[in-house]
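The block underneath contains the structure these notes are about, expressed in structure tokens.
Every protein chain but one is kept in place in this view of the complex.
Then we have chain A:
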Amino acid sequence: MSTVIKKFTRTVPHWQPRVRPVVLAEATEAQLDALKVTPSNTKVSEYVLTLAHDVESLKVRSPLFNAIMYDEGGLRRAERELGAIGASLVNGCIFCAAVHASRHAQLEKSEEVTDRLFRDGIEARLSTRDRAILDFSTALSACPSQATDAQMDALRAEGLSEAEILDLILSIALFGWANRLMHVLGDPVRPEAR
């Protein structure tokens, strides 16, 4: 038995599905197409094989995810990652928090911000700009949203443009989605337990 991780960590866990993923050898043509499986590319993660049960969603979600997180212009990529981290902390998605903390650290070439978040939680001391982004991210991730006009004003006061705020909203909202797949359909387990 592998050990399920219960606390946030910056070490990216292994994701273990709670349902049986699609078996590649039994996949339908539509599934293979959505998985982009070719003779030279047969490596597909268990997560994607799990989502392949709903092939129509999988097919539209991947390009949307990439556009929101990676399209040029607008909000800096590290700040989109901070929005993703804020959502993941609220939703308790240990896997997403670890993956996106690691991306944030790579983009910023520093683990300082994410170290603080893992050590001190969402009240960690941050720059005023990061604080405004994180406060808005955690509030918008609540159900119902607790985000306020004052938090929106704080983003503008930190110099975020309309385009940047839109990108932040998109990344936070996207992780409302991603967290509800990752955290609901599988468990984060210790990598060495594989």
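By definition in this document, contacts are C-beta pairs under 8 Å (C-beta built on N, C-alpha and C of every residue); 3 or more make two chains touch, one makes a residue touch a chain; residues count from 1.
Basically, contacts and distances are computed from a predicted model.
UniProt records the chain missing from this view under the protein name "CMD domain protein", selected from "CMD domain protein", "Dihydrothymine dehydrogenase", "ATP-dependent Lhr-like helicase" or "Na(+)-translocating NADH-quinone reductase subunit D". The missing chain, though absent from the display, is touched by one residue of A:V44, A:V90, A:L117 or A:I133; that residue is A:V90. Hidden from this view is one chain, which touches chain A at 4, 18-20, 50-51, 53-57, 59-61, 63-64, 67-68, 71, 73-74, 90-93, 140-141, 143-145, 147-149, 151-153, 156, 161-163, 165-167, 169-170, 172-174, 176-181, 183-185, 187.
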